[in-house]
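Have a look at this one.
Apart from one protein chain that is not included, each protein chain of the complex appears where it belongs.
And then subunit A:
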């Protein structure tokens, strides 16, 4: 599905290059469920952003569904992203100006899904996450956990082939977290959605079929189950 080869990302601090990602190579096949772990500041979010084509690596090669992302223009990347990827952000990143319903609906609008169809899909999603009652509220009126649920619902609405999740359960209680993990597993097993998640929780990481440990921008260990 995707392949990173010798990817590095650094920031110029004074005269020094400050590496956040340091020469990482990584292949992820379709249908995998990968968990990325590591201490704070080790570059997990940065790596996920690069995989999701939101951030450019400083050097290295990046292939996605066999296409060379490092050679693409912004527009092509954005088209590719739209077609394949759903993203759950660590900081939720809901649009404050939109209601829960509208937030979940937005990706469909940009993918030119017809109005009636949209309605059905959003209703289904609201149902699945048990937030029907909140659909007309604005993000500021929700708790952190609720916002996270909306963020996940929004990432899944367009039925992505690759789900990137940056600490999707960070603000959920353990029961909610478990439910989300069960959902991810189901998506992975039944619908064949490839999932890459960042997590601090050993327990959640174990839902994955592979665990990658980052330290200072390098892959410290990687084990498959």
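Convention: a residue touches a chain if its C-beta (ideal position, glycine included) is under 8 Å from a C-beta of that chain, and two chains touch if they have at least 3 such contacts; residues count from 1.
Operating definition for what follows: contacts and distances are computed from a predicted model.
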{"item": "The complex's invisible chain, by UniProt name, from \"Electron transfer flavoprotein subunit beta\", \"Aspartate carbamoyltransferase\", \"FtsX-like permease family protein\" or \"FAD dependent oxidoreductase domain-containing protein\"", "value": "\"FtsX-like permease family protein\""}
{"item": "Residue among A:78, A:130 or A:174 that touches the chain left out of view", "value": "A:78"}
{"item": "Among A:1, A:98, A:123 or A:137, the residue in touch with the chain that has been omitted", "value": "A:98"}
{"item": "Which of A:33, A:64 or A:89 contacts the chain that the document leaves out", "value": "A:89"}
{"item": "Subunit A residues touching the omitted chain (full complex)", "value": "49, 54-55, 75, 78, 81-82, 87, 89, 93-98, 102, 106-107, 109-111, 154, 158"}
